Structures are given as structure tokens and as C-alpha cells.
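All protein chains of the complex are present and in place, except for one that has been dropped.
As written, the chain order gives the labels A, B and C, with residue 1 at the start of each chain.
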Amino acid sequence: MEKKNRGILEALEYVDRRILYSLMIIVVAVPLIHPLGLPMPISSFTRTAYNAIEALKPGEYVIWASDVDAGAWAECGPQSIAFLNHLFRIPNIKIIIVSFIPAGTDLVLLALKEVDLHDKKYGIDYVILPYIAGGETAKAIFFSDVYKVVTLDVYGTHLEQMSIMKDFKNVNDISIYTGVVSPMTPLEEYIRQLVLPYKKPLIVGVISVNVPTLMPYIKSGQVTAYLGGAMGAAEYELLIGRPGSGLAQADSISTSHLMILLLVLMGNILYIIKRVRGGKK
Amino acid sequence: MSLIRRREISLALAAIGGIIMISDYFINVKAIKDIAAMLQSWGVILAIFCIFLSTGNLVIYHVQRLSRQTKEERGWSGLVLLVMSLFVGTYLAGRQDLFNILFNAIYLPINQAIYGIIGFFLITASYRAFKVRSLEASLLLVSGCAVILKNAPIGSWLWEGVIPIGTWFNEVGGLGGNRGFVIAAALGAFSIGIRVLMGLQKGFAGEAGGGE
Amino acid sequence: MQIETIIPWMGVAYLLMVWSLLYKENRFFRFAENCFVGAACGYTLTKAIDSLNSSGISPIITKARYDLIIPMILGILILAKFKRNIAFVSQWGVNIMVGIATGLAIRGVLQAQVIVQITATFISLSMMPNPLAYFNNIFVLISVISTIFYFIFTREPSGHLKYISKIGRYAIMLALGPVFASNVLTRMVLLAERVAFFLRVLGIIK
Partner (left out) sequence: MITNQNILITNLVMFGLLLFFMRKANAGKIPQIRQIAAVDAIAEGIGRAAEQNRPVFFFPGSVALESSEMVQTLAALNVLSQVAQIAADKGAVLKCVAGHSTIFPLMEETLRQAFLTAGTPESYKSDTLLWFSDSAYARDAAVMGMMHRERFATNIIIGRCYVESMMYCETGNFLGALQIGGTAAAIQAPFFVTMCDYALIGDEIYAAGASLSKDPVQLGSIEAQDIGKAIAIVLIIIGTVLLSLGIRFSL
């Protein structure tokens, strides 16, 4: 009996990892197929971000920066869609979309396919600028005089010909600077080139790994608010009342976290049992 | 010939590059700023040639395998070279449309499949590594699990307390260790950097040139 | 049009091929692996040609940046690595890169990562709003000092100093746990995103 027991314990402790992998797929897939509607609290920063955008008035300019590469898109994609859905819903604001990371422009075009544009017209209410190379230097120039670094939009039209650009010369004309940022290099450059000299509110979406890196800037007030990873996106989707892919995945994130915790717990119980038994010997 | 082969030349080049970049930070003279900016734009171009070098090396490696290895190995090397030349070929031919199709049909989906796989590794790692083996391991376990529980949306629904506890570990518990870690590592980084610029770090500086 | 409908299915096929590695290494994985290496290499190469044009050749021609001819020559010399007996010339360009990069990396490191961090640790023990803040600040102070102490290599700690070193090790572990945890979150999101993609293509979810 004793021997058999030990066998089970051993088997559990050295469980084939393929079994764990299959369990994981099930745990992730089931809530996707049958949403469990697990409760989800909304963090205060997501709410701050939402309120700041909600408070925009007609005629105000917003810059949306898509500073994100493909690797971060799983988290920043839902964030972008949620953010842009909200921005496009607010009547008569002007949205300038820009990117300082090569893949950013392609990705934001991808996101816009899933965004409800309401009655916003390209060239009048929003414009997409092409990728701007040159890192921090380019940002500094862009903020002081847009036309010095970019003269054409992403489709090759001259910016002077667009009515949206009439009242927009530099970053002093905007109310909020917002966007998704990953990797974090552009963020530090924004702090130096945008927040410190121009004192503009900065609202960003970042992937969850980068939240600790962002914390010091949040605490110092240099970044006004942030969305943290896919959970931030899910919360934002809840706030704007448009459930999207972020919210759909929130349940499976909950279940997979629980499973990891249960596994850790089980592993430790087995370990302690084994130690106690070994000690008796 | 023997003069230009000297190791001192390449070491001096590294030192000059480094000194200019450091002076740029501390001395506010336009000439230095200009030279530093110029050097940085040189660096960009040099980096591109590193890509050519590395790619050339990979191509040579696979071409050699084409003639030496077993039939299956040859097939794999052939596949690498074929896909690669498809990308470069459509690009050089100016067929952006075909290039995009290749990108979306090969590069992007495999890329996503690979980053999706990492989650699995994390499970086995947590299962195996988070054990109360010693006080050290237990601290890792406790602080890790507290934050996992805080991060899971369901955590705060199970028990309100997970948020303050998780936040404490995130913002206070780990702060000191993190700071000490960063301070010590920065001193190490500075010291190896200085050694490299002074030419005291043997190894990759091209000793005596060549190696024949 | 046709290709757009096939691409998601190819995505599913690749997903299965790549994830089959979790079971064991097999030919399907090797197919995906080698396709990907070829694709990535080709992609990197096209990007390199692109930027050689935009940051090298075109500034020389249009903006008369003749200084850029020097890195072009040094860059071509880097390729001399292919021929062992003249390989030493490749070291010039490489070492300039090393110099620039090292200079950039270390010039501000002591300020950003030592002085700022030290200053942030200063606390006033005489005025604290509440006992918890008091405890937290002392806790951080002790863990910073002991962690730095742990990283001292040339003096073997003896006697009671050994405990400081040990506390330093514990402080590091407390710092690493939360980092691990936030990675769990990101990775689970990516995993869930891929599973959702899989289910969507198969038509199981919308």
C-alpha cells in the first residue's frame, strides 16, 4: 500500500510535461468557447485614461502614436482598437495618427479595419502619417514643427492639401498625446521631448511586462494614465461598452493564472509530503 | 603591411570612438556634437554590413551542407536557401505585392506561433521551480504567487486582500533588492566599458591580426 | 482574394507544426523552423538593403554627405572576414562600432543607475506619516544596503557580516518574484491570443 502510494506521488511529481501542456490548452480554450463572465474590477488608471479622452471637446486635436512592433501586438492590438474606437466616437475631434517605429504604421492600419469610424472622414477628421525615422531627434523636431520631418501622409498626399492640417502646426495645438508604446524606448523619449518641454498629458498603452518600468513615470505624474497589457484593454472595452478580443481573453487569463497557482500549490504539497516521509526514514 | 596589421590600430579606433561619444555628453562644443552625430550615422551603416557578413556566413554554411550532408539535411538547407531567395528575389524585382504575400504567409504566422509557445514553458517552469526548498526559494515563491494572484482579474474577486498584498510586493518588497541589483550592475558595466575602451579587454580586439 | 482566405489556414498549420515541438522534435517542426529561418534571413537582408539605401547611398548622392563614404569603405572591409589572411582589416570597422556603442552605453550609466538610485533611497527617519510607511522605508533601506553588500566580491564576509550578505540574497529573491509574475501575465495573454486565433479559424468561436 505504502509503496503504491509513493508511486502515485512520484508520478505526480515527475508528471510528463505534455500532460501539463494539454491541460493548459484546455484551461485556456474552454473560457474562450464558453465565456464564464468572471468578475473584473477596473483599475483607476484605466478609468483616468477613459475620462481624459471622454472630456475632449469638439475641434480639439489628439495625436495617436502607434509605437509598437509585431511582437507586442497581441496586447497592444486590443488596446489600440479600444482606444481608437473611443476616439472616433467622440464628435468633431481631429485625430492625427503617427508612428515612430517601422511596423507601427502597418499595424495601426490593421487596427483601423476593426474600428467603427462613425462619420469621421479621412483628411478632414483624421490623418495617418507615415513612419518617421530618427528616434529622439526626429521626435524633438516633429513636436516643434511637424512639416520639418514629414510632408506627405501615408498614402503620398501632401499634408498642406488636407483640411485637418490647417490649424495644426506643432504639438502645442494638441490636447492629449496618446498611443501604444512597446518597446519602452519611445516612452523615455516622449518624457524628455514632449512632457517636460510642452507639458502635454500623455496617455499610453503598454504590455504588462513593461508596467513596472512605467511605474516611476506614473508616480511622478509624467505619464497621466496607462493601460496595462491585455487586461487594460479588456477594462477599457468594458468602459466604452464594446466588448472585443481583450475582454474575450480576460476569462482565460484568469483561469490560466489559477491553474498555475494550483500547480504550484500541488507541487509544494507533494514536495512537503515527500520531505516529511524522507525525514522519517 | 605589418604596420597596419598591428592590434593597436583597431584598439585606437575603438578608443577614439568611445572618447568622442563620452565627450559629446560632457562638453558643449558644436564641433564635438557634430562629430558625434556623424560617427553615430557611421555606426548605422557599419551595422548594415554586419548583416551582410552574417547572412553571407549563413549562406556559405548551407551551401556547404548542400554538398556534404545526408539527403534529408540537404533538403532542409535547400529549403532555407529557397525561402530566403524568394524574399530577396521578390524584393529586388520590386514586386512589393508578392513580397507582402510571402511575409503574411510565412514570416508573420510562424512568428506568432513561436511567441505563443512560451506560455507553455512558463507552466512547467513554475511547477518545477516554485518550491519551498529553502528560505531563498520560498521568498521567490511567496512574492511571485502574491503578484500572480493580484494580476489575475479573478484574484480580487476571490479575496479583496490580494490587491494590497500584491501591490506591496510589487512596489516595496522588491524595490530594495532591485535597486541594489541595479547599482551593483551599473558599476560592473562601467568598469568593463572602460576596460574595452582602454584596450585592456583581450579577446575580440583583433590581436596581431589574422590568425593564419 | 484567394490568398487572403488561405493565409489563416496556413497560420493554423504552422501553429500545429511549431507547437508539435512540445510533444517531440519532428519533421513538421523542422519544416516550419527552416522556412522561418529562411524567411527571417531574407527579410532582414531586404531591410538591410533598404536602410543601406536610405541612410547610406541616398544621403551621399542627394545631401552630399561625403563623410559617409568612409563607413561604406570600412563596411566593405568588414566583409574581409570571409578571407582569413586579410581578415584583420574587418576589425577596424567593427572596433569603431564597439567604441561608439561602449561610449554611449557607459557615459550616463553611473548617473542614471547609481546616483539616481542612491538618492531615491535617502529617507528621513524623523518624520513618517504612519507606522507602515516607517516600516516600508526601513525595509527598502535595509534591502538596498544588504543587496549591494552581497555583490562585494573581493572581501569574504566573516562573522556577523555574513548575515548581511544573506539578507541581500533574500532581498534579491523578493525582487525577482514579482518580475516572474508579470511575465506570467504577458505570456498567458499571448497564449490565449493564439488559441483564440486557432478557434476562430476553425469556426468554433466567432
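To be clear about the criterion, a residue touches a chain if its C-beta (ideal position, glycine included) is under 8 Å from a C-beta of that chain, and two chains touch if they have at least 3 such contacts.
The structure presented is a predicted model; accordingly, all values stated were derived computationally and were not measured.
Trainee: If you put the missing chain back into the full complex, which of the shown chains would it touch?
Mentor: A, B, C
Trainee: Of the listed residues C:R30, C:R65 or C:K166, which contacts the missing chain in the full complex?
Mentor: That would be C:R30, which touches the missing chain.
Trainee: Would you indicate which residue among C:L15, C:L52, C:L74 or C:I106 is in contact with the undisplayed chain?
Mentor: C:I106
Trainee: Taking the entire complex into account, which one of B:M38, B:I101 or B:L187 touches the absent chain?
Mentor: The one listed residue touching the chain not shown is B:L187.
Trainee: Quick one: say which of C:M97, C:I167 or C:V195 touches the chain that got left out.
Mentor: Answer from the full complex: C:M97 touches the omitted chain.
Trainee: Which residues does chain C use to touch the chain missing from this display?
Mentor: Looking at chain C, the ones touching the missing chain are residues 18, 21, 24-25, 29-30, 32-33, 36-37, 39-41, 43-44, 78, 81, 90-91, 94, 97-98, 101-102, 104-111, 114-115, 118-119, 121-126, 141, 144-145, 148-149, 151-156, 172-173, 175-177, 179-180, 183, 187.
Trainee: May I ask you to list the residues on chain B that touch the chain which is not drawn?
Mentor: 22, 25-29, 43, 47, 50-51, 53-55, 57-58, 60-61, 64, 107, 110-111, 114-115, 117-118, 121-122, 124-126, 128-130, 140, 144, 178, 181-185, 187-196, 200-207, 211
Trainee: Counting contacts across the full complex, list the positions on chain A that touch the omitted chain.
Mentor: The missing chain touches chain A at positions 17, 71, 209, 212-213.
As a convention for this text, only the chains that are shown with their structure count from here on.
Trainee: Give the chain pair, either A-C or B-C, that is connected by more C-beta contacts.
Mentor: Higher C-beta contact count between the two pairs: B-C.
Trainee: Would you identify the chain whose C-alpha centroid lies closest to the centroid of all protein C-alpha atoms displayed?
Mentor: Given all protein C-alpha atoms shown, the central chain works out to be C.
Trainee: Counting only Cα atoms for the centres, state how far chain A is from chain B in Å.
Mentor: Taking the mean C-alpha position of each chain, the two centres sit 23 Å apart.
Trainee: For chain A and chain C, what's the span in angstrom between their mean Cα positions?
Mentor: Whole-Å distance between the two chain centres: 19.
Trainee: Residues touching two or more other chains, restricted to chain A: which are they?
Mentor: In chain A, the residues touching two or more other chains are 17, 21, 24, 74, 208, 212, 231, 253, 256-257, 260.
Trainee: Among the residues of chain B, which are close enough to touch at least two other chains?
Mentor: 111-112, 115, 119-120, 122, 126, 141, 145, 148, 151, 170
Trainee: In the complex formed with chain C, which residues of chain B make contact?
Mentor: Going through chain B, the ones touching chain C are 4-5, 9-11, 13-22, 25-26, 38-53, 55-58, 60, 76-77, 79-88, 91, 99, 101-107, 109-120, 122, 126, 135-137, 139-148, 150-151, 169-170, 172-187, 189-190, 193-194, 196-197, 204-206, 209-212.
Trainee: Quick check: in the complex, which residue numbers of chain B touch chain A?
Mentor: Per the stated touch rule, the residues are 108, 111-112, 115, 119-120, 122-124, 126-128, 130-133, 141, 145, 148-149, 151-157, 170-171.
Trainee: What residues on chain A touch chain C, complex-wise?
Mentor: So the residues of chain A in touch with chain C come to 17-18, 21, 24-25, 28-29, 32-33, 74-75, 133, 207-209, 211-212, 229-231, 245, 248-249, 252-253, 256-257, 260.
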